[in-house]
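Removed: one protein chain of the complex. Kept in place: all other protein chains.
In order of appearance the chains are A, B and C, and numbering begins at 1 in each one.
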Amino acid sequence: MAVENIIEINNIVKNYRIRKGLFKFENFKALDGVSLSIRRGEIFGLLGTNGAGKTTLIKVMAGLLQADCGTGTILGFDIYNDHKKIRANVSLVAPTADVGTDNNLTVRQNLEFWAVVYNLQKEKREKRINDVLNFLDLKEYENFWPISISAGMRQKLAIARSLLVQNPILFLDEPTVKLDAKGAQSIREFIRKINKEFNTTIILTTHYIFEAEELCERVAIMDKGKIISCDFVDNLRNNLQKYDSFTIECDNLSTEIIEKIKFNKNVLECTYENRALHITTDKLENILNFTVSFLRKENIDIHSMETNEYTLEDIFIKITTEGEIK
Amino acid sequence: MKFLKSALSFTKLEFKALKFYPSSFVLSVIQSFVNMGIWLFVSLFLKQYAKNALSGYNGDFVSYMVIGVIFFQNAGSILTLPFQSLSTAFWDKRLEIYNSSGSGIWAFLTGKFIWTFVYNLIIQLGILIFAIFVIGIKVNSSISIVSVIVFYLLFILTCFGIGLIGASNFFYLEVKQGREPITWLIDVLARIFSGVYYPITVIPISIRFISYFIPHTYALQGIRLIMMNGYTLSNPNILRYTCIMMIFCVVTVFLGIILLNRALIKAQRGNGVGMVV
Amino acid sequence: MEKIKSEWDSLIMFSKREFIIWSSYRMNAWMWVLDVFFNTTIFFLLSLVTKGSTLNFYPYGSNYVTFIVLGLCVYYISFTNLGDPFGRVSRIYWGGTMDLYLLSPLSYFTPMMGVMFRSVIDDYPRVILSLLFGGVFFGATYNIMNIPLSLILLVLILISTFGIGMISASSFYLFNFKQNTEPVRFIFQDVIIALTAGYYYPLTVLPYPLQVLGSFIPHTYALDALRRLLIPGGDLYAKVLPLQKIINISPISLDIIVLIVMSVLTLPLGWWMYVRGIERARREGTLTRWQ
Partner (left out) sequence: MSNYAVEAFNISKKYKGLNLDKKESGIGLWIKNISRLTSNKAEGVLALNDMNFNIQKGEIFGIYGENGAGKTTLIKILSGLLYTDTGSLSINDSTNIKEIKNSISYVSTNGWMGLEWQLTTKENLIMYGNLFGLSGKQLENECDAVLKSLDMYSNRDKYISQLSAGMRQKLTIARGILINRPILYLDEPSVSLDINSAISLREYIKHYSLSKSKSIIITSHVPDDLAICNRLMFLFKGRMVALGTKDELKIPFNNDKVLNIKCLRFEERHVAMLNGISGVKNVLNYSNEDKKNYEHIKIRIDDDKQLINKIVDLFISKNITMLSIKLSEISLQEIYEYYIGGVANGKN
């Protein structure tokens, strides 16, 4: 399948007017020239500090907010003229999952209500609701009041609502905030499952970076209304470190051994300090295998080993504190 | 002293809100004027037919109506105040925060009371002056201002007391929004039986006894007699009304404080004053 | 056609939901009934003030209780149709669901109308109740002959007040009145209508400028016609309203024509303004309160 950009926006600018006094207003730049393209079927992560403009961007992409300038198409629809069609074809789960969940209705009644609102055909409604309930393991709770199920369940209910119609795009704004470890884990599993089974494009914002690392192929990191970098996680990593390196913790290395390791032409740099052997290389896998088996052959104890790969969290902190990477 | 200071900080809070939306002050002034106007026109419409029923007040139905409505309005907003304040704070999730200070909820209610009292006093005083000088409500020339103030204060405090009793219902109530039954009932009964809109003498004799259990009856009647007929506190009728109002005032305020305190303690024994979920 | 069908389905579903919520407030329903009862009682007792004088509210017959009961009917209708749409829009806004409704194929109006259903079941029965209480307990009498025409008048006042209600609702987004009292509704319902609609007194009591102001709201005409038709002894031909004195046709037909014109004007205007309001909110990002 050819790579197809399901979302394509260019130079989006959005200003908010903030009330300062009775008649005084001040502009606040929420988005400052954002360009982004997202492919069909990927899980895309939007990361950023508080107030970086993630939610605004999501609203613009969902057609809930009109950009001040810039161009863009979502699902091939123009963001200015066809916003109605965009809205009818995307789903969104807001960070406060309880919004839209009516506490007076049971879980099932809630879904029935939204099924009608989403204009599902009458014959299909019943089946679809059952499917969604089964898919998210909510079936046994269908007759419960939303208030008596856990926060994680309520979050699932919100996701269930957005799955009723099989829209090709699903926006998840902080889906796991306020959930405990177990609840968050199961939500993450479902996100992956939804993406796989329905080939839904998922755009995800989160504060938990490890979550993005676990789920997303590509991420965009936002700061002050700008996307300061947007790429595959690996590429971001490669940008930060040109060569791979790894560290092996081991005792009593003689200079002789170190020289032997250095002799390999793929080893670019090799130091031994404080019981740590640090090697920089351009061929990670080979050198790893080579070094480890060499050390073991020389009967040297290995205490630990680590490839010095940046985690997404490191990348995030580095990027947001140091600014754009050239 | 510390208590008063924290109560006043709530008063200040309301004042700040007013600064944010000065229009709300204008709106409530207009609202009060309109409400007075409606009843003014009703009395204008009916005044020619009502001479007989109002012989005790010189047959002046318009003055009778306007004075009654102005004071009744004022009392009505105090009556609902405690419950309303608790309810908004509860839904805004503030109540628990206030309660984390030793006497926070009481400071909150007192502050609100002070604010509403002053706010309404200004508005209603304006309307009263308007009614006297523009509409031409007849007020006795030898009116005893002190007596009016005494009655007014007793009236307002009584209403606050009833409001507190009503507010103690808050934590027992099924629906923590809208009107609360006790204050609602008092309000409705007062509208019908206390003679806001018509003298209680027109009420059929078989149900007129209800009037005598409502503080509004005495307060409004006393204020009218003082303002329209020029009676002073030395008048035996007025003196009797003053005593009755004092009893009402002391009983309702004390009962209100005790009941609300008990309700708070009970709430903390149960599920707390904040939302469980 | 398909579209209308689906909107209709959603409307039904909304109403069903509102009904479920409404029916769990049974206590409230009783309070409403009592409220109607007490309201009529107040005016019944007020009418006793006039004991000992002969009444004649020309041209509206001589029964003050019927007079008031009809006033209350129009008051309740106006309370819902005019007063409610704004409240509903703001409920959707503060509840945060506006975004979600917009992310569905529904038209802009369906959610608002659907959510209004709760007030409809709350308030419309009050119209009938007040007529009933007036008749059963307080001696109100009606001209049964003229009921069909009165029903047409009721429908017209329903539509025209709803039109004004839509205008008021649109000001929520269009003029950004979110925190406080909303001016369109306030000026109309709480000032002009409250004073000049004449729920409790005929328009003729008012000073002339207020009478002219009263000529611009539908309530005046609806009440004028209803009272002439339904109160025994009402005069169908005497001209009392300012407009009736200017235009020389029979008062009842003038009332009906004016009501039709007002309905045709306000409803599309309200409709259009509401769409503009949502568009504006979409530009400014004020559709819902997030965070």
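Following the convention adopted for this analysis, contacts are C-beta pairs under 8 Å (C-beta built on N, C-alpha and C of every residue); 3 or more make two chains touch, one makes a residue touch a chain.
Nothing here was measured: the structure is a model prediction, and the numbers come from that model.
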Per the touch definition above, residue among A:N11, A:S35 or A:T49 touching the missing chain: A:T49
Which of these, B:K93, B:R208 or B:R262, touches the one chain of the complex that we don't see? B:K93
Where A:N11, A:T71 or A:N104 are the choices, the one touching the absent chain is A:N104
For the chain not shown, which residue from A:K139, A:K178, A:K242 or A:K260 touches it across the whole complex? A:K178
Using the document's definition of touch, tell me which of A:R125, A:H207 or A:K262 contacts the absent chain. A:H207
Contacts of subunit A with the missing chain: which residues? 18, 48-51, 103-104, 106, 143-145, 147-148, 150-152, 177-183, 192, 207, 209, 217, 233-234, 246, 284-285, 288-289, 292-293, 296, 301-307, 309, 313, 316-317, 320-321
Even though one chain is not shown, subunit B touches it at residues 2, 5-6, 8-9, 12-13, 16-17, 19-20, 92-94, 96-102, 104, 107, 171-177, 265, 267-277
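Criterion: only the chains that are shown with their structure count from here on.
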Subunit A-subunit C separation of Cα centroids, rounded to whole Å: 51
Where subunit A and subunit B are represented by their mean Cα positions, the distance between them in whole Å: 57
Taking the complex as given, what residues does subunit C use to touch subunit B? 25, 27-28, 31, 34-35, 38, 41-42, 45-46, 48-53, 55, 179-181, 186, 190-191, 194-195, 200-202, 205-206
Interface with subunit A, subunit C side, in the complex: residues 6, 9-10, 12-14, 17, 20-21, 24, 95-97, 99-106, 279, 282-285, 287-288, 290-291
Which residues of subunit A touch subunit C once you look at their complex with the stated criterion? 14, 16-17, 30, 55-56, 59, 62-66, 83, 87-88, 90-92, 94-96, 99-100, 102, 104-105, 109, 112-114, 116-119, 122
